[in-house]
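Omission of a single protein chain aside, the complex is shown with its protein chains in their original locations.
Right, subunit A next:
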């Protein structure tokens, strides 16, 4: 006698039989078809052919209750889908802003704002930045009471590529990462004077 291996759905983490109760059934089905086609066949393959009648026969809780259950599940599913769509739209419409600010003379710092929408752990990211660029890096609140990552040193470009990679991994390639330069004008006295003088 040996241990059994169980397939777990990559979308909802349940055994595939229970996917229908999570409200993510559509995505679960796609995943299962791609990864375990034979399992898909046994679960969903014949159900579509033989229609709901066979399903009812196999169930014991009566037609009425089965119908209600089905309806509830459908409702749950559409609710979940709507929510996911909303969240995705929100994510796509927001953007990450990387600001490069000058401090004194040749010293600069970089502030990254707008990450909280993407479910990125800012504290952890700050830590990785700190070790990656060998600089000081922290999370602090900016003027609008939003959290942002402050990196000391001129690493705006590197940070941008890193964040873009991070977003790509999450499947959010279209999100805009914007870089802004808040450099003090180097020689304000020479550029600003009007030609009138």
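Basically, a contact is a pair of C-beta atoms (placed from the backbone, for glycine too) under 8 Å apart; a residue touches a chain by one contact, two chains touch by 3 or more; residues count from 1.
FYI, contacts and distances are computed from a predicted model.
Asks: The complex has one chain missing from view, so what does its UniProt entry call it, picking from "Translation machinery-associated protein 20", "Piso0_002993 protein", "DNA replication complex GINS protein PSF2" or "Ubiquitin-conjugating enzyme E2 2"?
Replies: According to UniProt, the chain not displayed is called "Translation machinery-associated protein 20".
Asks: Taking the full complex into account, find the residue in A:17, A:34, A:87 or A:181 that is in contact with the omitted chain.
Replies: Answer from the full complex: A:17 touches the omitted chain.
Asks: For the full complex, which residue in A:4, A:105 or A:141 touches the chain that was left out?
Replies: In the full complex, the listed residue that touches the missing chain is A:4.
Asks: Spell out the interface residues on subunit A facing the chain that's missing from view.
Replies: Interface with the chain not displayed, on the subunit A side: 1-6, 12-15, 17-18, 21-22, 58-61, 65-66, 69, 72-73.
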